[in-house]
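These notes are about the structure you will find just below.
The complex appears here without one of its protein chains, the remainder shown in place.
Naming follows writing order (A and B), and every chain is counted from residue 1.
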Amino acid sequence: MEVKPTQRLFNVGQRPDELTLKPRGDKPWHRLRPPFTRRHWLAWRGVYNPKSLRRERRLLDKRPLWWGLGLGGLLVVTPFMSEQMINIAAIFCIFSAINVIWTLIVGAAGIFSLATMAVVGICGYAAAAANVYLGVPWPLMMPVGAVVGLVFGLFLALPSTRLDGLYYALLTLGIAEICRVSITQIKALAPNNSSINNVDSFIPAAWHLQRPGLLVGFAAAFLLLLAALLVFRLVNSERLGLLLQSAREDEAFSEAIGIDYRAARWWVFVLASCALGAIGAFYAMFYRSISLAVFSLDQLLLLFAMIVIGGLGRSEGAVLGTAVVVLIDKGLIGLGPLRIIIVTAVMIVVALFARDGLTGIKAQFRGFRNRKKSERRAARTEKGGEVMPEEATEIADKQLVYRRLFDKRLRDSLKALITPELIAEHRAKPLGQHTDALDRLLNYFRREEMPDKYGILRVGPLTSCSYRVIALSGRAGHPPRVVDDKLYPTLNEAFHAVFLLRVNDLLAS
Amino acid sequence: MMDASLFTYALYLAAIYSLMAIGISLLWSSVGMVNMAHGATFAISGYAAYFAADWMMPLVKAAVDGPQSMTVLAILTMAVGIVSGAIFGIVIYLVAFLPIHDKPNFAVRSLIITLALNLASVQALLYFFGPQQKALPRFLGSGRMDLFGIPVRIDQLVTIVTTVVLLGLVLFWLRVSRKGLEIRAVMQNSEGAALCGISTRWTALPIMMLTGALAGVAAVLLSQNIFVNPTAGATPLIKGLTIALLGGLGSVPGAVLGAILIGFLEAATGIIPFLGQRYVLVVQFAFIVIMLVIRPRGLGGLLDETRE
Partner (left out) sequence: MTHQLLAVRGLSAGYGPLRVLHDIDFTISEGERLAIVGLNGHGKTTLFRAIMQLVGWQRGSVTFDGVEIGGTRSLGEGRYTPGIVRLGIAMTPQGDAIFPGLTVREHLDCGAHARSAWRERARRRERVYQLFPQLETLQDALVGKLSGGERRMVSIGRALMSDARLYLIDEPTLGLAPKVSRRVIEALVNIPIEGKAMVIAEQNVAVLTGAVDRMIGMHAGRLRGEVGHVGLE
């Protein structure tokens, strides 16, 4: 007996195995919100699945899951790791916090500032000096840093709206250098080697560089990172962020509709400087000292490598890039100068192949796949009323694409049926039984869409009337329009006139 | 206050800086990339010149005798510096320009790649040759000569003359030659240039080689006074970049004017008693910060049309 080959069924569509919720139609949808806001925790969206013809709920934005997984994993795993790794995790958290705030300045506000580490350093020195020389207790160091950051940010922000791009970057680089030299020259501030030591800290002195101390340091750094992410979220996704986004899309237009994007940029810059100041104070507390290494160009370039590897302008990019670079830089410390070469190699590879860093790869790959798809589709596309390949990748419901393809083939086959004999047949008898070819043609015409469908209008009194052809608008409340000024004495002649118009339209399509 | 030797010292600094700044400025205005690897070109040319001079010294001494041998060595070393600079220019072209020049975000991505090249080459030099400083032979000597009654150090004079001659030649070449016309056409409007049949890819290569060669010349000339070491490129890069920006990116006259201003500023800061050498960089940056706040697009707008 012949065995029938088993049929293989393929899952069709972009994400056949994506997890979706099946809602109950008879129950209202209760959603949880963070307190005091109108937002939702997760972006569930109710959508209609054109394939299964069912309602379903789909998670539109899966990034919160990745954030939870990554940060939660770090929090759970770190206490069980070696002391060196705990230190690396803490350093990762601090640098991530700096980079997230820096991303706010560069990505959201669009101010290309390189004074990040200068702000961190100045505020770190100020907070450390306040603690060591003025006896300010350590819980107040971060507010002190924030206030100094605010003042410094106000000063730095002055030229930021006047200069653009590289010019401002250069200016901030200059200011960073001026800061570094000034610190070396103020002997009273830092007598030995320009560094301030013995800073008080949230880590008890006895625990310094011991395992419990490292764990406390990591926990505090983790909280710092969470706070930085919260600041990013509050600034970037709320009112200020929206104003800035409009300015990024089109400066002139947003100005024309009354958005003062310069003020918004200025605000973001000052706020971010304030946050960087607090981080600077934390930095001094974490190491219990602060030295000129904060200002070094190498440190700045390493930070820059972090945000460009991850992708400029996104918080997840800043954190991911920091993770990659910190792991290479601190994790492979045995390799010596070779590890900087590895970092630069990663930078080059990412910049060569990824348009927007590591976090932009997904969007870039989608674009690439759509282009390839449309190219393949173009190779097998015939000329005429079909969907263009570029359009096709943008249409979510693929049935529309195939509907148009079907329609085009149907029209091609119907066009072949139109002969003078067929038209003569319709003229002789517009209504009643027809040949197969004419029937097919008329059936196709009856199925046409409402806009521009033809109708017949009676003119004059019923006893001595004539007819004229009109076209329907297809929109409620919009009257039909008159097609031409011809008057037809009988209804059959009007029917035939409509038929001829239709045939013309079909042949022209 | 400003005596003659200080004047030549200022001009000497201006010459070196303008070599670096014009390279950065030209590259920005023609292909739209900020070359952060310019410092690496400088350092690598310095190393190449050092090793070449080291190797050629006995050969040249054997072939030519007397004071001419130093001149021959100087010319040969200079040639090596130029060639190695141009070769590194080709490397930058192959890595940072060719693969991505027609892709989105080119300006930022090329900046990242050149920055990475710069970091990598500094580390590679450190890895292979160690942090020791290398001194090139002083083939220009350190003697003085009288020029219209003013005592001038010969090495500074040679540097100034060489730079003026080289820059004059480059600008003349840009003005009259076919390649120069192509480069200027691409600088003004790359799509218009494409419509004239000028390919950006083939125009960028000579520019890269040219700017690399200029950095090579600067490296050999400056190595008469400073030592060659792996991070030797950092200061010239920062100075070149700041001067290119001060001059208004893309403006050659602006870059020259900026270099002269900064050269004089540096020479003057060095002798003011309460400032001294230590504050040179700070004074420069302060000057540039003030200049940029007053004129946000640099000096270039005063002098000619720059890239929008």
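The rule is simple: a residue touches a chain if its C-beta (ideal position, glycine included) is under 8 Å from a C-beta of that chain, and two chains touch if they have at least 3 such contacts.
None of the values given here were measured: they were computed from a predicted structure.
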Contacting the left-out chain: of A:D250, A:D298 or A:E375, that is A:E375
Contact with the hidden chain, among B:S30, B:T163 or B:S190, goes to B:S190
Across the whole complex, the chain not displayed is touched by chain B residues 102, 178, 181-182, 184-185, 187-200, 304-305
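Methods note: only the chains that are shown with their structure count from here on.
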Touching chain A in the complex, chain B uses residues 34, 95, 99-100, 103-105, 108-110, 112-113, 115-117, 119-120, 123-124, 126-127, 234, 238, 241-242, 245, 249, 278-279, 281-282, 285-286, 288-289, 292-293, 296-298
Contacts from chain A onto chain B in the complex sit at residues 159, 162-164, 166-167, 170-171, 173-175, 177-178, 181-182, 297, 301, 304-305, 308, 312, 337-338, 340-341, 343-345, 347-348, 351-352, 355-356
